[in-house]
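First the structure, then my questions, so here it is.
For this view, one protein chain was removed and the others were kept in their places.
Chain lettering (A and B) follows the sequence in which the chains are written, and residue indices restart at 1 in each chain.
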Amino acid sequence: MKPMTSSRVAAAAALCGAPLLADAEPAMSYLHTFGPAGDPATRLGWGLAIISIVVVVVITVLLLAAALRRRLPSADPRALAVHRDEGGMPWLYIGVGVSTVVLVGCAVWTMFTVAAVAMPTQTVLTLQVTAAQWWWSVRYESSEPDRIFTIANEIHIPVGRPVRIELASQDVIHSFWIPQLAGKMDVIPGQTNVTWLQADQPGTYRGQCGEYCGAQHAHMAMYVVADTPQDYAIWVRDQLRDAAAPASEAARLGEQAFTAHCAACHAVRGTDAGGILGPDLTHLMSRHTIAAGLLPNTPGNLAAWIADSQALKPGSRMPALALSGRDLSATLTYLQTLH
Amino acid sequence: MNEAEALYDGAPLPVGSKGRLSSGWWGMVTLIATETALFAYLLFSYFYVASHNGGAWPPGGPPKLYLAIPGTIVLMLGSVTMWWGEKGIRAGRQRQLLIGLSASVLLGVAFVALEGIEWSQKNFTPKTNAYGSLYFTVTGFHLTHVLVGVLMLMMLFVWTLLGYFGVRRHSTVAIAVMYWHFVTAVWVAVFLTFYISPYLAR
Partner (left out) sequence: MANTDALRVPVVARPADDPSIALRLQRIWETRAGWIGALASVDHKSIGKRYLVTSFAFLILGGLEAAVMRLQLAQPNQALLTPEQYNQLFTMHGVTMIFLYALPVLSGFSNFLWPLLLGSRDMAFPRLNAFSYWVFLFSGIFLYASFPVGRAPDAGWFNYVPYSSLAYNPGINIDLYALGMVLLGVSTTVGSINFIVTLIRTRAPGMSINRVPILVWGTLTASVGNIFAVPAVSLAFFMLWMDRRFGMHFFDVTGGGQPLLWQHLFWMFGHPWVYAIVLPAMGIVSDGLPTFCRRPLVGYTAVALATVTTMVLGFGVWVHHMFATGLPPLSLSFFSAASFVIVIPSAVGVFAWLATIWTGRPQFTTPFLFFAGFVIVFVIGGVSGFMTAAVPVDVQLTDTYFVVAHLHYVLIGINVFPVVGGIHYWFPKFTGRLMNERLGKWTFWIMFIGFNVGFFPMHILGVLGMPRRVYTYSDGLGWSTLNLVITLGAYLFAFGVLLFLINVWRSLRQGERAGANPWNGPSLEWATASPPPPYNFAVIPTVGSRYPLWESQMTGQTGESTTAEGFLLDDGRETIGTSVLDAVPDVILRMPGDSLAPLLLSIALVVLFIGMLVQSWWLFGAALAASLLATIAWLWPEARLGQTMDIAHE
C-alpha cells in the first residue's frame, strides 16, 4: 500500500470509503512491507515463494513428460515395462540431492533472517497493548507519570523509529498483527510477549487480530498511523490533554447521559467516567474508525453503534442499549466534543 | 516350493497362545508403549508447569516422603512376588503361582491404602492450584492402573484355580505380569518426579 500523507483529512477521506490511491495494494497485503521489523522476512518470503513456484513448475513438467512420453498403446496392456526390478534410481539421487541443498540453504537463510528481524536493543517508545474480546487498549508508557496515557484501537507512532510493544491479554489468546510492518505475535494471558514495530514511511497501516478469539474475531481490527516527528508531537500533546469541559447546554446534558449510560465501561479523562471494560473515549473524535475498525467514525455510524451494537457486531461485549431518542442524541452531541 | 522349503523345515509348530509367539503378548507390549507415552505426557505437564511457575514449586514445599517411600517399597515387593509366582507356573507349580498372586494382590491393595491415606492428609485439593491438579491427576491415573492390575491378578487367581494354566500354557499369566511390572515402573517415574525432583531442584 502506498502510504498516504498523515494529514487527518486525507486519512479520514480514505478510510471513509473513498478508494485508496489508484495503484495501492490492499491494506492487509504483506507482499511489500515498510519497516525493518518485517522487510528481511518479506525478502525471505519472496525467495521461498519463487523457489516454490519453480519447484511446482519443474515437477509438473516432468510429470507430464513422464506420463505422456511412453504412454501405453492399447496393444498389450498386460505386458510389463521392465524385466528386472531396477532402474530409475538416479531420479532419487539427483532429486533428493538438489532438494536437500536447497532446503539447507533456505534453513540457513532463515536463521539469518531471524537475527535480522530481532528487536533492536534501543527503542524510543514502549506501548503496552492489552487485547480484549474484541478490541485493543493501548497505553503509552513513559518514565514521567504525567506523560502516560491510554487510547484504543488506533495507535500513532513516530516514523522511522523502533517502538517496543508489550502484549497482555484481558481474556483469551489474541494475536497482534500489523502485516505491512511485522509478523504476528500472540497475546497470551499470564505472560507478556514482546514485539516491535518500525514504520519507515509515514502513513496508515491496518492490522487485525491473528488468533481466533471468539465470535467477533473477524472484527477486531486496529490501525497504526506513522506520523512525522512534528505530527507525532502534536498528536501526543492532544492525547495528553484531559477532555474539554462541555461548552454548550446540549453537551452538558450529553455528558450527564454519558455518565449514566456509558461511564460504567468507558473512561473520559477529566470527568467522573472511569470505566475500564471498554475503550477509553477521551479523544474519540481523533480516531478514524470505531468498534475496532469495523466502521468509519461518522456521526451516523456512531449513532447506529450506540443504538444497537449487537446488530452491527453480534456478540460484542457492548450491550444493545435501549436509549431513548433524546438520550441518544444527547450522548452523541457530547461524544462529538471529545476531540 | 523352494522358498517354503528354505523357510520351514517341517518341525511341529506350537498351536495357540504360546508365550512371546502369542498375539496377546505383543498386544500388551504395544499397550504398555502407549500407556508409557501417556505417563510421559503427564510428567511433561508437571515439569512444564513447574518450570513456568517462577518462585516456589511445589507451592507448599517438597512433599513428605514418609508414606511414599513405604508405598514404593510395597509396590516393588509386589513385582517381586509376582515374578516369583510366574516362575512357578512356568515350572508347572500352580500353588506357587497362587501364593504369588495373593501376595501381589495384598501388596497392591496395601499400596492403594497408603496412597489413600497420603491423599487424605494433603493440605491441598485438586482445585487449589495447578500443583494440586497435577498431583492428584497423575497419582490418580497411576492408582487407576494399579486397581486395574489388581483386578487382573484377581482374575488370574480364579483362572489358575480353574486349572487353565500349566507348564505349556501360561501366556495369559506372562501378559498380565508384564502389565504389573509396568505399573511398578511407572510408579518409580512418578515417585522420582513428584517426590525426589523437588529436593534436587533446591
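Assume a contact is a pair of C-beta atoms (placed from the backbone, for glycine too) under 8 Å apart; a residue touches a chain by one contact, two chains touch by 3 or more.
Since this is a predicted model, take the numbers as computed values, not measurements.
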Exercise. Quick one: say which of A:218, A:277 or A:322 touches the chain that got left out.
Key: A:218
Quiz item: Given the full complex, what residues of chain A touch the hidden partner chain?
Solution: 17, 19-20, 25-31, 38, 40-42, 44-45, 48-49, 51-52, 55-56, 59-60, 62-63, 65-67, 69-72, 77-85, 87-89, 91-92, 94-96, 99-100, 103-104, 106-107, 109-111, 113-114, 117-118, 171-173, 175, 177, 179, 183-186, 188-191, 193-194, 208-218, 314-315
Exercise. In the full complex, which bits of chain B touch the chain not displayed? Write them out.
Key: 1-4, 6-8, 10-18, 21-23, 26-27, 30-31, 33-35, 37-38, 41-42, 44-45, 48-49, 52-53, 59, 126-134, 137, 151, 155, 159, 163-166, 168-169, 171-172
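Heads up, the rule we're going with is that only the chains that are shown with their structure count from here on.
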Self-check item: Whole-Å separation of chain centres (CA-atom averages), chain A against chain B
Solution: 52
